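The structure appears below as C-alpha cells.
A single protein chain has been omitted from the complex, and every remaining protein chain is retained in its original position.
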Amino acid sequence: MRLLNRSAGRVSRLRRGPLAGLLVLLLGLMFTGALYSAFTPAQAEKASKSDDELIQEGRQLFLVGCSFCHGQNGEGITSQNGQYGPSLVGVGAASVDFQVGTGRMPMQQPGQQAATKDQAYSQDEVDALAAYVASLGPGPSIPDKAEYSLDNLSEDEQREAVVRGGQLFLTNCTACHNFDGSGGAMPEGKTAPSLKNTSDKHIYEAMLTGPQQMDVFSNGNIAPEDKAAIIAYLNSIEDNAGYGGFSLGGLGPVSEGMFAWILGIGGLVGFAYWIAAHSTRSEKTEHPEGTDA
Amino acid sequence: MTDHHDNLPAPVDEPIANPGLPAHEPRPTDVDKVAEKRAERQVATFFFLSMACAVLFVVAYYGISLTEESGDNTTFAGLGASHVALGVTLGLALMFIGIGIIQWARKLMADVEIAEMRHPVASSAADRVETLAALNDGLEESGIARRPLVRNSLLGAVGFVGIPLIVSFTDLGPVATPTVRRNTLEKTVWKEGTRVVRDVTGTPIKVEDLEIGDLMNCEPEGLVPVHSEEDEREGVEYLEGAELQSAKAKAALILLRMEPKDQTFSERSPENWSIHGIVAYSKICTHVGCPISLNEQQSHHLLCPCHQSTFDLADGGRVVFGPAARPLPQLPLTVEDGYLVAQSDFREPVGPSYWERDSK
Partner (left out) sequence: MSTESVATTNGKTAATAKKQGKGAKVVGWADDRLGLATVAKKNIRKIFPDHWSFMLGEIALWSFVVLLITGVFLTFWFKPSMGEIQYMGSYEQLKGVHMSEAMASTLDISFDVRGGLLMRQMHHWAAMLFIAAMLVHMARVFLTGAFRKPREVNWLIGGLLILLGIVEGFAGYSLPDDLLSGTGLRIAQGMMQATPVVGTYMSFFLFGGEFPGEIIIPRLYMIHILLVPALILALIGAHMLLLVYHKHTQWPGPGRTEENVVGFPMLPVYAAKAGGFFFIVFGMTALMGALMTINPVWKYGPYNPSQVTAGSQPDWYMGIAEGMLRIMPGWETHLWGLTLSWNVFIPGLMMPVVLLGLVLAWPFLEAWVTGDRREHHLLQRPREAPSRTAFLVAMMTLYGLLWAAGGNDVLAVLFHLNLNHITYFMRIGVFVIPVIVFFFVRRWCISLQRHDNEMLTHGYESGVINRSPEGGYSERHLPLSPDHAYRLTAGDRVKAIEESDAADANGVRGKGNTRRAKLSQALYGHDVDAPTAEEIEDGRRHLEHDLDHDDHHSADGHQYDGRHEVEGESLRGH
C-alpha cells in the first residue's frame, strides 16, 4: 500500500509562502503600535516642589489610593478575617518607592504576595507618596545613585567589588533567587521574583526594606557598599556573553533535562526515522543497463 | 536442562498464509541515469560542505580570540564567539558527513532486502552431551570430588586470601567508632565565646546591627578567611583548605531577628538562647544536609531549596513541612564585649541523621 506517486501530494505553486502570514501579522502590530504612540499624551513637565507641598500631594494620593487598606494615617488596618494592610509608620520612603515603583502596590486584592504589575503611579506621584509615608515615622530613605553604583571606585576596586558581590550574592541571595537571579519557589505558592528586569535602585531598596516575605538586609547586616557590590555583580553577569550558548532560562538541570529529551532525543529519533524510512520508488521497471529518461 | 523442544521458535498462528517478501521496487536512482547522477552529486556536495565547515573550524580556532586580553571580538550576538563558531562548524562538519553517507545508502547503495536464515541459539544435543562429558572428564581427572581435604583446604585458602584484600581497604577512611564520631559528626567548631561573624566579610556582629526581619548568613570566626594577619583575633584558629570546608559543612549559621512576641519558647529552645528576638540556627538541613536559607520574613518559615523541608524558626526549628524528620538545631547565643557569641557548641549533632545518632 505504498504511495507510488509522491508528486500527487505536492501543493500548488500558487499557495502563499509560509512567511506571508507572519509578515501580515507583524505589519498589523507595527501599525497598531504607531497609532498608539501617536495618541499617547506626552509626559507632563516636571516641576520642582517644596517638601511640604510634596507631602501634601502625597497625602491626597494616599487617601485616595492607599488608605482603604493602610488606614487614614497609615496606621494599618486589621480586619476580622485577617486581611489587612500593615502599618506604614516607619517603613520609610525606600519601601514606598519599591512597592509602588515596581507596581506591587496598590494590590489588586489582598493576598500573601503582591504581584508586580505596570506601575499605577508616575514617578512624581511615587515620590510624593514616599515623602508622605516618610513623614509618618523615620525609616530608610530612597537611596542615591551613588549608594547603589560603584562609579566612584577605581577600576581595580570595581573589579574586586564585583567578585566580592558574587560571593555575597551566592551566600545571601541565590537560595531564593537562583544562581542566575531568575527566581525560585517559596512555600505555599509564593515565589522569589526574578531579578533580571528589576532596576538597581529597586534591588537596593528591596534589600534595605525586606518587602513582603523577603528578609531585611539592613545596612547593619550587609553594608551599603556590599549591597552595591551585589548589584554590580548582577549587572556584570547580565552583561556577560552567553559563553556556552543560549541560557535555557537559567533554571538549572531541570530545563537542561527537558532540552536533552525534547531536542536531543526528539531530533535523533527523527533522524533515525529518516534513516530507516523507505525512499521514493519509481514506477519504471528496472533496466539492466539503465536508459536515459 | 530444558526440554530441547523449547528451544525451537514459537509456532506462529497464521490464519492467513505468508504472502512472501514483496517484489523489489526500484528507486528513481536505480532506473534513471539522470537521477542517479543527481544523487551522486548531492552526496558529494554534502561531503564538500563538510570539508568547508572543517576549514572554517580551523579559521575560527585561530581567528577568533577567546579572552579579551588577546583580542576584542570575543562575543557574537551576545554569545561566546569562539565557542559558538567552533561548535557550529564542528557540528555541521560532522552532520554533513552523516547526512551524506545516509543519502548514499538510501539512494545509491543496493536496496534489495535479503533474507538470512537463523540458526538455533542453543547448541546441538550432541554438542551438549560432548561438553558435559568433557567437563566430567576434567573434574574426574582433577579428583576434586574424591579428595575433599585438598578441595576444602583450597576453598579455605581462597576464602582467606580475600580477607587481606578487604582489610587493605581499611585506610580508605577512619573507622566510625564512638570516639571518632564524637570528634567529627557530633562536634562543630562552635564553643563558648566563639564570635558569630558575617559570612564572606567576616566581621563580628552587634545586637543593634540587626533590625526586626533581618536575616544574616553567618559563620563562626575562623571560618571566614581574613585578608591579613593583623585582622586575626587572638585565640582563634583560622582554618583553610579541606579543613575549612569540612568545618563549614557543619558550623554554618543562620541568624534571624524577629519580634520577640512572635517567639515560642520550649525546652528545645529556651528563652535565654536568644537575645532581643535574635535566634541562631544551624544552616545545615536535618534531612540530607543542604544549606538552607530561604526564609520567609513574616512566617519565620525556613525552606530548604533541595527537598523543601520547612522549619519554623520562631518555634525551636520545628518541622512544618517536607521530608525532614527532626527540628533544626539551635545555637545558644549570648553577648560578649557587645558582640554576639555562642554560649556553647550545638547541643545535638547537626546535619543529616545517621544510624548511631541518639535522637531523643
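A and B are the chain letters, set down in written order, and residue numbers restart from 1 in every chain.
The rule is simple: a residue touches a chain if its C-beta (ideal position, glycine included) is under 8 Å from a C-beta of that chain, and two chains touch if they have at least 3 such contacts.
Keep in mind that what you see is a predicted model, and the values were worked out from it rather than measured.
Partner chains of the missing chain, restricted to those shown and counted over the full complex, are A, B.
If you put the hidden chain back, the residue from A:Ala93, A:Cys176 or A:Ala228 that touches it is A:Cys176. One of A:Gly92, A:Gly184 or A:Pro211 touches the chain omitted from the figure, and that residue is A:Gly184. Residue in contact with the omitted chain (choice from B:Thr67, B:Ser168 or B:Ser228): B:Thr67. Touching residues on chain B toward the chain that is not drawn are 2-3, 6-24, 61, 66-69, 79-80, 82-84, 86-88, 90-102, 104-105, 109-118, 120-122, 169, 172-176, 180-181, 184-185, 199, 217, 219, 225, 240-242, 244-246, 248-250, 252, 283, 287-294, 305-309, 319, 321-326, 351-360. For chain A, the residues in touch with the chain missing from this view are 1, 159-160, 162-163, 166-167, 170-171, 174-180, 182-189, 191-192, 233, 236-237, 240, 242-248, 250-261, 263-265, 267-269, 271-273, 275-277.
Following the convention adopted for this analysis, only the chains that are shown with their structure count from here on.
Between the Cα centres of chain A and chain B there is a gap of 31 Å. By the touch rule above, chain B contacts chain A in their complex via residues 25-28, 30-36, 74-75, 78-81, 83-84, 87, 102, 106-107, 111, 198-201, 206, 208-217, 256, 291-299, 301, 303, 305, 308, 310, 321. Remark: chain A residues 2, 164, 167-168, 171-172, 175-176, 184, 186-187, 190, 192, 210, 212-218, 220-223, 226, 241-246, 274-275, 279-282, 284-287, 290-293 touch chain B in the complex.
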